[in-house]
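Every protein chain but one is kept in place in this view of the complex.
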Amino acid sequence: MTDLLTGPEDMAFREEIRAFVAANLHPETRAKVARGAPLAREDFARWQRSLFERGWVAPAWPVEHGGPGWTARQRLIADEEMFRLHTPPLPGFGLKMIGPILMRFGSEAQQKRFLSGILSGDDWWCQGFSEPGAGSDLASLRTRAVRVAGGWRISGSKTWTTYAQYANWIFCLVRTDPEVKRQEGISMMLVDMTSEGVSRRPIRLMDGTEEVNEIFLDDVFVPDDLVVAEINKGWTYAKALLENERFGIGGIGRSKHLLQRVREMAVAAGRGADPEIVAALAGYEIDIMAIEATTLRLLSAAEAGVRIGAETSLLKIRGTEIQQGLTELMMDIAGPAALPERESACVEEPFENAAYQFLNWRKLSIYGGSNEIQRGILAGQVLGL
Amino acid sequence: MTDLLTGPEDMAFREEIRAFVAANLHPETRAKVARGAPLAREDFARWQRSLFERGWVAPAWPVEHGGPGWTARQRLIADEEMFRLHTPPLPGFGLKMIGPILMRFGSEAQQKRFLSGILSGDDWWCQGFSEPGAGSDLASLRTRAVRVAGGWRISGSKTWTTYAQYANWIFCLVRTDPEVKRQEGISMMLVDMTSEGVSRRPIRLMDGTEEVNEIFLDDVFVPDDLVVAEINKGWTYAKALLENERFGIGGIGRSKHLLQRVREMAVAAGRGADPEIVAALAGYEIDIMAIEATTLRLLSAAEAGVRIGAETSLLKIRGTEIQQGLTELMMDIAGPAALPERESACVEEPFENAAYQFLNWRKLSIYGGSNEIQRGILAGQVLGL
Amino acid sequence: MIHFDLPSDVALLLRDTAERFVAENYALPQRAEMLAAAPEEAPRLWSAMAELGWLAAPLQEAVGGLGLTPVHIVPLLEALGAGLVLEPVVPAMRCAATLARALPENEAATALEPVLSGERIEVLAEGAEGAPITATRDGDRVMLLGTAPLVPGGAAAAAFWAVAELGGAPILIRVAAEAASVAAFRLLDGQAAARVCFDGASCAVSEAVPDCAGAALDFGTDMGLVGALAECSGLIDALYRATLDYVKLREQFGRPIGRFQAVQHRMADMFIAREEARSMLHLAAEALESEDAGFRARLVSAARVKIADNARRALRDAVQLHGGMGVTDELAVGHMVKRLLVLTQLGGSRGAHLKRFRDTA
Partner (left out) sequence: MIHFDLPSDVALLLRDTAERFVAENYALPQRAEMLAAAPEEAPRLWSAMAELGWLAAPLQEAVGGLGLTPVHIVPLLEALGAGLVLEPVVPAMRCAATLARALPENEAATALEPVLSGERIEVLAEGAEGAPITATRDGDRVMLLGTAPLVPGGAAAAAFWAVAELGGAPILIRVAAEAASVAAFRLLDGQAAARVCFDGASCAVSEAVPDCAGAALDFGTDMGLVGALAECSGLIDALYRATLDYVKLREQFGRPIGRFQAVQHRMADMFIAREEARSMLHLAAEALESEDAGFRARLVSAARVKIADNARRALRDAVQLHGGMGVTDELAVGHMVKRLLVLTQLGGSRGAHLKRFRDTA
């Protein structure tokens, strides 16, 4: 891969990252990431702890809240290097989602209470937005909160809740005013997962993992001080999420990491010089370069004061198309070696996760606003159609 | 190309076709078709005359109206052989469109007056359906016919009228009742192109040809006996068109002919063994085979009494995708040799029409119901969405 | 020469039986139970399937079969594919078809009798691409060396017919499971397979079955491919139907998602993918009857390329249109997707079939 950001300062910064990773990344975690194996809680927690201690755990957070004070350019470099060195990508529910929301909209008490736990990993957050009936159409959500003395009582269910089995907190969108329509009347609340009435059903995915869950909220009490900012304004805060880290949604580091793995697999399969594979890999490398160049160009414009809005949806669309395409190429390279169940004795390294990753990563074009939704956003908000 | 229909009777029939073509196709016409050059009126007329004399000009017509009495299978074979031998595909406005409509809905007088001219080519018909404001949405057409003594007076304009410059007759959809909505209130009328008030503006296409025209109808008188069947039922007759020749809309003969040309070009360009080209050509050959197999399967079902409706839209969609893909491959093979204007002195055979054919055949996915419309038809009429 | 006749009454009867069988025995909870068993356990419904005549169906009567041509069997196999059946019907058919051609009639009848009755499972075992199983003569015995890394249906097989090379020519050698080193495992779609090491296995020279110019093996390969393609076609159809039902029911933004044009166009493409797959399957099944091995290979490989391409496309779209539900293990869709993946990964790469298609032109 050709790195685009290679000025002297960039290179020094890269060196700093590399040294840190070399000194701190657990070899077991590293091996899992390098081979696309599922990660355990400990893999994440251990790595988060290291980053936290170094002050690097929240690249995009302002310094006053515990961020490292990196520029957007440095964040892209850090992301690239971390992926290249097989560090596990930390789930973003605390660091990229509720953290920034609380910094912007939360009360001082909420910030004081939660931000440090998000940084350290002592608190593990999950996200309670989607519902069985409200996926792409989030505004149709039905989980209700009813006013009681000193707070609210929530009833309903949330789904696709990633890593809820590890979480002690969940931030939820709930309907607080059923009379007004759709987006209005929705509030955001912070719910202690150990509260009475919270239960969980793991959802087994087709790749055999249990990353996601359904969460049932049965008359769960939430005190007033755990409501985020104003009642009935939750939609606004949720929408603001989309603006966070939006220059990172191309997943460039992730794509480059995957490309590297596919290239290694091609070599392992004896097809490192197969013209068809070689051409396909070069094509993807250029595709990634185009997304990286677009990210940098939009970033540069934003830093110069140009308003960049929903344009970044294109990074999500193309980034996920590239990643899904690469998992398919990976599977084709692996051939039958991709087929044994990965827990079975007859797996063949390095191919044992190829088909599983293809299966698992089908989600990329579905979650966080499906690619159909993203194209609709581009058409509506950017193109004015 | 692997021929699928190769039973002894099939082979005998193929021989008959081949002998006829060898004896009758003008070498100049043959050369033009073989190289994808534009055809003149004379190329069509000369070939139609030969077919007419042999009784083969209208493969799908019943024997009593002058058809050869071929089975559907023989029609597919004839189409395949004719294309393979570089015969020019006759425009279908008379033979495939108004002819069958008149046979089914026209008066005996109309049949008597027009069918023989359609067969012999003495009459050249064009089609007056589309209008500047009514393309995909044909039912929004605005050309009006007003009742007068003994007939109607038409005013309006028609567009995309292929080969109108050669035509002496045009069949038009016109609005005869502006009060009812859309499909209702439309009639079909036969208009003598030499009538007072008919004028023509050629439309130059981006490939430089002038195949299509805009036709202006300025208070043109049409006597009652040139109205097709019932007034205000024109939409029904137009829709029936879609059912004609529907097993031929995959354009299998055309695709195979094009594939053969592309293969020859690859050899001429010294890339006959280029693995990328070879793989692409094999892929297209299989794509064509799939469409041929589907045509035969649907046909066989229809002959066994299964009702086959809008399913045949898939033949149009995939057939045109294949043909457009092949023109693009052809252009890639030709490289810069595709670029000189084809009238210029520096053209390089056999590449001189490659880019022009790419340009000209963009129309395939637009006319006769765009591929978007065809997918809508499948979704609506077959899938029930 | 292809006819495209409609399915015969026999074919439809077989298919209907299979559909009923699947409905009764293969609901997802029942299937989950089967998946929980150890892979080397005998597949639960094997003898029931044999009793229904499914294994005997495509073989000529002289060797104990029912004498049905491939086009008669295809609808049955489509139903078994759509039904996510775990029993190794196609691998067993492939093995039996190979033996029926490689062995003299009376020997074949004897060898196949306990197989067709469902008493035991026997399948072919081949080396990996570029690493064939080799045979060498040692006096009046033939010694084997090599491993078959992935034998579908091999987990519970009583015996393997090792496909080995002896002096450059293919031979078949029957090796009882006890005489080989068998490691059973499941594939990601749940079907049981085995890695079989033949090092040290041997038989008398007289017991090795030579295959004249590989004609029996070639036919068996094409038979196995068509069987797998039938399963694919059945699965594409099942995915299409499940997705169509889903988009008609699932509402977002106040209406069924099937009312959105982007969804409609994608469903139209899935319909096209299904129709093309069916047509190519029919073509390949008819070609299987041809004694022209080149023609047969050419059409089977063409079908393989097209159906695998369409399967990939259909499975991607089926998951996407099911949204979050599509990636779970809770609907049949996820299981169908895995099965289709496995089927398209086995039996040779796209490039290899494209090459075979060209080489037989």
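For this structure, a couple of remarks:
Letters are used for the chains, namely A, B and C, taken in the order the chains are written, and counting of residues starts over at 1 for each.
Here, a residue touches a chain if its C-beta (ideal position, glycine included) is under 8 Å from a C-beta of that chain, and two chains touch if they have at least 3 such contacts.
All of these numbers come straight from a predicted model, not from anything done at the bench.
Across the whole complex, the hidden chain's contacts among the shown chains comprise A, B, C. Among B:40, B:198, B:308 or B:366, the one in contact with the hidden chain is B:366.
For the options B:130, B:143, B:157 or B:313, the residue in contact with the chain missing from this view is B:130. As for the chain not pictured, it touches chain C at residues 260-262, 265. Residues of chain A that touch the chain left out of the display are 2, 4-7, 10, 278-279, 282-283, 285-287, 289-291, 293-294, 296-297, 299-301, 304, 306, 311, 314, 317-318, 372, 374-376, 378-380, 382-385.
Residues of chain B that touch the chain left out of the display are 130, 133, 135-137, 140, 159-160, 203-208, 276, 324, 328, 331-332, 334-342, 344-346, 348, 355-356, 358-360, 362-363, 365-367, 370-372, 375.
We adopt the following convention: only the chains that are shown with their structure count from here on.
Nearest to the overall CA centre, using the mean of each chain's CA atoms, is chain C.
We define each chain's centre as the mean of its Cα atoms; on that basis chain A and chain C are separated by 39 Å.
With centres defined as mean CA coordinates, chain C is found 42 Å away from chain B.
Residue numbers of chain A whose C-beta contacts span two or more other chains: 276. Multi-chain contact residues of chain C, defined as those touching 2 or more other chains: 263, 351.
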